[in-house]
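A single protein chain has been omitted from the complex, and every remaining protein chain is retained in its original position.
And now, chain A:
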Amino acid sequence: MKGNVITITRKELARFFSNKTSAFVSIALPGLLIFFMWTFMGDAMGSMFAPDMGKTPVVATVNAPASVKAIASDSVVKVEDEASLPSEDEMRERIDRGDVQAYAVFPEDFDEAVAAYDPASGAAAPQVEIYFNSANPDSSQAFAMLSSLLDSYESSLSNRFDVNAGAGEYDIAEERDIAGTFVVSIVPLLLLILVFTSVMSIAAESVAGEKERGTMATLLATPIKRRDIALGKVLAITVIGLLIALSSMLGIFAGLPSIMQGAVDMNVYGPTDYLLIALVIFSTTLLMVMLITVVSTLAKSVKEATMFLTPLMIVVMIVGILGMFGEAEEGIAFYAIPLYNSVQSMIGIFSFDFQPANVAVCVASNIAYTAVGVALLQRMFDSERLMFSR
């Protein structure tokens, strides 16, 4: 029995690796693509959303008071006088050109009006209007800087106390917290989708494809037990699936710091964290291989298998998206729910907030479901209706 299973597994692997391009595209390409795209596009994508820090923002001001000009001269905001406020179209055009980053309109005699204003009077305070383009990072930065400047000026007029004054470090978030936040929002979804979609095409070819091409019947005509054929096939798909999972995992982890512009340092995770993550991912891969192979066995052709697998892929995507929100579940029962348990375990491990028992239940249940599914698959291979329907 063992020999027959290995013979089938070897044949399946030989078939898969006989097409070097296909093997490369299925196994190595997803991980490599993510790594290179994130590495080389990271800078470009980052600069698209980040302001140019080397440039002094220019704010065109109408009726700028002497006090504000004096404060601005000591800051990194450059103030330029403007006779009157241009139209919105003209403001947008000048901001896009980079001539100006924002506009500010002060009331006439602003300093006198501020000095005379009594907050207890209930009258409206002198208003400053700042116009900016939030779609332009430089303009947003200019708005933020001028607002901050004016807020500071306003506070200084009746200063009674300060908040977070000085150059102290008040954000107590650790690097590992920042890493966890970013990683849990991306990795579970990406890994589930990459592994599922890659294994989907391979399993569909291996089972439904063999039926479609008529080569399955040739195999069934040999004295080998049908359950050995099923086991041999699922073993081969598992080997390929694990290689895909490993490649995707390496690509994602290697590319993540680049796409996050240095906000994520993957070194915050230790060997134990990576080992646990690998266990969760590999056991999830076993589960997905089993699910995909079982569904593919129901189909008569690769096209039909892909159609049958589409709803399952949607489920996988939805479960993966859950990783983007909230914290890991506490209850151990959640870790026995297929696929959801893997996402929850990954969230827990990545955010350094997991119970070892929960991760153990997740891995054990994934393996148990896989074993039950493989037994079902073996029975399915005994079905004439499934094996000979073309």
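Throughout what follows, contacts are C-beta pairs under 8 Å (C-beta built on N, C-alpha and C of every residue); 3 or more make two chains touch, one makes a residue touch a chain; residues count from 1.
Just so we're on the same page, contacts and distances are computed from a predicted model.
Chemist: Can you work out the missing subunit's protein name as recorded in UniProt? Choose among "AAA family ATPase", "Cytochrome bc1 complex Rieske iron-sulfur subunit", "ABC transporter ATP-binding protein" or "Pyruvate ferredoxin oxidoreductase delta subunit".
Modeler: In UniProt, the chain excluded from the picture bears the name "ABC transporter ATP-binding protein".
Chemist: Given that one chain is not shown, which residue among A:Asn4, A:Thr39 or A:Ser185 touches it?
Modeler: A:Asn4
Chemist: One chain is left out of this view; which of A:Val62, A:Ala113, A:Leu220 or A:Val268 touches it in the full complex?
Modeler: A:Leu220
Chemist: What does the interface between chain A and the hidden chain look like in terms of residue numbers?
Modeler: 3-4, 7, 11, 14-15, 18-19, 213-215, 217-218, 220-225, 384-385, 388
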